[in-house]
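Incomplete set of chains, arranged as in the complex.
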């Protein structure tokens, strides 16, 4: 069994582990994917009562269920936000005496925005129902459609991102990415009444700005063309580098739109198109027809 | 803590929740994804004995294991079918005194079709094995291949869909969609000996008609071109709007075929192609070659 | 209830189940996806201490945690390797008296390679961090990025594949495929400092050879063009049939590269391109521009 000791020795040499080891902080271990899964699942129960969580919520008892869920969300999420903040403090070797208090305030602000978050999601549900002739009713889209799952996670994550929370928003959108194949960066801006049909493989980058009533299909990329580097040779962060997609645009499956281009109002982008330039409002862009042998 | 009460109040206003709230019915709460997961997992154990479920089924004791699984499936699935029916009754404000009895009959019909369902899946396993030079044997495709997982869920869901069960079939295909990235609508018609290699991002729409010995790759879309609206401005449901793909066709990765077009027998559609027209039997369709800078 | 007995009878006829039934072997039932999930999760804890598993590993106690994890991995994985070997023996009707001893040796060789495996993964983490302007630090890529998850599973699976273990490697890469949409065959060869951005739908075939510092995007296919058959009409296995991608190449989203072609050093392949020919080093290949209606 001596070989085991030898392997263990080598794996415990600082030279081996230093760049892939996370050293723990008191009261702030790594965020927990498991707890965040519970938080998102309770948020889903709050936002869509009767569909998720305790599935037999009557109007009379709704207050209790929503109240209990919010109380638990507040405790769990505050702690996770704190962990997210401390994770960055550790990475950047910063003092983090204020993280805990800030986390509490941030979580409060997040919870206060839930009614608005629901208002937005109601429009997304309508978009899904109106956009798919196969849907039996809005309820089916809430319960079954990957688009609603992914957009709910995105809207939660985006709100946290806007409130300055690190890491946690990304974990939340990655949960949806794994479950649906839809990858929306928490930093993207997306207007109401948004729908992604099927959705597998669709990517929406960090600095995208998407208007109202936009519809995407599976395999659509709204990405960056290139990443400018600064004088220090490092990527410059935060520069707008993803498309602006205006109200009413439809992008069909497999289309790739790269860079800070603008797709004008009500434009239609055909499937499998590769686009790196502006498209005027109302235009239809299609792929060159395929040839036959 | 007063802000919590305020948020709760706002989330409990009927104006906020009405279109995203599911009001419960006695004896028929929401279908349960968890129970349906168990049902599908027991069906997999019945269809592929020794591969799933209790993995040490000997020929002598097979009867007992299949019998027990079917007995549990019958109870669990009957209840879920009933919930699916009632879900629609609630949505459409219909009386549903007969749902429970109908659910029992439907479940019986479903179970009676399992031998035929297995016969079809045997051909799909052969298709997977013959279609992939990397496969060690048919067993590997049963145990590991996303295609077999997705097609099994589809064939189960399609049978339930054909029997008029709402909602439940969609939940079952979405389980496979989430696990494999393959999105097959339960309403699609798919012949025997069917295989999707890799599969992530492949979409097969509701009114597709796919023949025998068809092979698809990842990222293939068999979708609808547009959704005609009726005089009332609403989408007309049930119109054939997805492709017909005849026997022996191969569609390579990333191809998008839209609308009620027909891809003729043994045709080959190249990768990344965008197609909205009929293709004669035996033809090869390729993308225009990419240019070099 | 008589119909149940009838269905059970039909499902238990050898003619119905023979090609989809796995007959059990003493001491070697089917490999367990559940146990392999635990093995991979413990490997992740060993490779990235403090990020996964027991998340509060201090430098002083790291030895104990890594030692305990490796001891459990050794027992569990040896048994799974044995099951994988026996699965093939059963399929090929071979005697397998040596499987158990071989499994022990193979597992030992696998564990001895873990330090090197970690060295490779450190370079992959750097590639992810340097390649994405949205990443806060290397830690975020370890904890959140699908690329690191998929590449970790691939490097584990590839090592087992190289050691001649059947079935198990494929199960391990399929776990990552399901979670991330990234499908890397365990037989592929991939150099260090490798990154796949977003990743959903990307496929890397069995005989691919990928150099160092290669970056792929979502929806990229490195696939086979056709599968030559031997005189017996069966697919010939093991022939190099997937692309060679040299150092420094970037392939954008949705590109499809098929066959044993070579993409030369530092070449850039644009999104949605369909390629079946060699590309010289340093070249940029782009899709023909899409037309406007």
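As written, the chain order gives the labels A, B and C, with residue 1 at the start of each chain.
To be clear about the criterion, contacts are C-beta pairs under 8 Å (C-beta built on N, C-alpha and C of every residue); 3 or more make two chains touch, one makes a residue touch a chain.
Bear in mind that the values here come from a model prediction, so they are computed numbers and not experimental data.
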(request) If you could, jot down how many copies the complete complex is built from here, 3 of which are displayed. (result) 6
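Just so it is clear, only the chains that are shown with their structure count from here on.
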(request) Mind checking chain A against chain B and telling me if their interface is mostly the same residue numbers on each side, over half, or mostly different? (result) different
(message) How many angstrom lie between the centres of chain A and chain B, each centre taken as the mean Cα position?
(response) 26
(message) I need the residues of chain B touching at least two other chains; which ones are they?
(response) 181, 200-201, 219, 254, 270, 272-273, 286-288
(message) Can you tell me which positions in chain C touch chain B when the two form their complex?
(response) 3-4, 7-8, 10-12, 14, 16-17, 19-24, 29-32, 87-88, 91-92, 166-167, 170-171, 174, 177-178, 181, 183, 185, 187, 200-201, 203, 206, 219, 221, 223-224, 227, 235-239, 241, 254, 256, 258, 270, 272-275, 279, 283-288
(request) Sort out for me which residues of chain B touch chain C in the complex. (result) 46-51, 55-59, 62-63, 66-67, 70-71, 74, 108, 111-112, 114-115, 118-119, 121-122, 125-126, 130, 133-134, 136-140, 142-146, 179-181, 198, 200-201, 217-219, 252-254, 270-273, 286-293
